[in-house]
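Every protein chain except one is present and positioned as in the full complex.
Now for chain A:
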Amino acid sequence: MTTTANRPTETTDPTTRVTPTSPAGAPAPAEPTQPVRRKPVLAAAGGPSVRPPAAAHLSDEDVERLGAELDAIRDRVMASRGAKDAAYIRRVIKIQRTLELAGRATLLFSRKRAAFVAGTAMLSVAKILENMEIGHNVLHGQWDWMRDPDIHSTTWEWDFVSPARTWKHTHNDLHHTWTNVVGKDKDVGYELLRMDESQPWTPKALGNPLYNLVLAPFFEWGIALYDLELPAWQAGEKSTEDLKRDLLDTGRKALKQFSKDYAATPGAAALFGSGKQAFWGTFTANAIRNLWAHSVIFCGHFPDGVDTFTEEMIEGETRGDWYIRQMLGSGNISGSRLMHLMTGNLSHQIEHHLFPDLPSNHYAEVAVEVREICERYGLPYTTGPLPRQVFQAWAKVCRLALPPRAERLPKGSVNQAPPTVRRSSPLPMVAHGG
């Protein structure tokens, strides 16, 4: 294709350039510092030695067909992205920034009770939108296709203590690749809570409800700490150099976040005699946002009916198997469009896990098809209203604080390893098309 583009003439044909270090075509020896490849790509055919119980009835061919159907959905929606979607994310960003500005401006006068309430409410909503529908999804690269450097996973930084870079690693890479594989996906309990029967019980687990109660309103600080991957460093899987870099970045980000919310903006409000109120208003907004994010995120993988997996179930996984694991390992939240927006469309957790880089405004339409596929292949599709899902997640937190029954035997009984209990029984909370 020719265009009217005029370019200078000095550009020589790059194919003719001689590369000094390695003769053309001959690969240079791999450097010893090359990181060990963590895993092979998905198997092209076949299946894992053990399929998850909920998918055990499917043959390799079934799984392949299911994978192809989901691929087709993805391809179709990806190809349909266009100006309307670009306008959507820009509109959400505009609304969010306007709300944040209005909220913080109102808090300048929060000495008045009405201003305190209105300002805190606006800032809470702004922070929720910023984290959920904008930050999380932009950092997933859902909007990278627009090639707008202002709305791009490589440049975005969010209103969250954890820096985008460290979060993208633990979330996009580790969590989304190893979804609910116990021992691999550290999001199963965030190395803090006992969230699966197969995680060994220790007395530390007794604190489950208490930890979660503290974690909820300070969720962003918990995630920032979690993203440092201290246990991985202790185990020698993460280098000290990497840890130092992450510590520095996180410290810097935390300081900026803290001074904005608790020094600079209340300081500005102090000029209007509202310093103290603005401080507490911002604190409340952060707490509300954290509580909301915590609730929504806990609904994603912890309610009843959501499965976890063993490492042997992912050995030999094909693309179809990977899709199945994402569907069995995630739970949706039912609700209104506003509800979906405020959860950043993580209410469509199943669809998000199938297609993490699909623009969030398309999950609702995709959900209809995914649900139909699940029905057709006899796979559970977990969904429910927010209060029920939150309740179930909390019930699990409390239930797993206690040791499995087998360990609660009277003293002196034979000390044998407890059977690993996996819930493969019919799932009462699973909605089958209803």
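Operating definition for what follows: a residue touches a chain if its C-beta (ideal position, glycine included) is under 8 Å from a C-beta of that chain, and two chains touch if they have at least 3 such contacts; residues count from 1.
Here, contacts and distances are computed from a predicted model.
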Chain left out of the displayed complex - its UniProt protein name, from "Aspartyl/glutamyl-tRNA(Asn/Gln) amidotransferase subunit B", "Peptide ABC transporter ATP-binding protein", "Serine/threonine-protein kinase YabT" or "Ferredoxin reductase": "Ferredoxin reductase"
Chain not shown: contacting residue from A:Ala55, A:Ile73, A:Val92 or A:Met146: A:Met146
Chain not shown, touching residues in chain A: 1-11, 13-15, 17, 19-22, 24-25, 27-31, 33-35, 37-39, 41-42, 71, 75, 78, 81-87, 94, 97-98, 101, 104, 140-141, 144-150, 152-155, 157-159, 168-169, 172-173, 176-177, 253, 256-257, 259-260, 264-265, 268, 322, 356-357
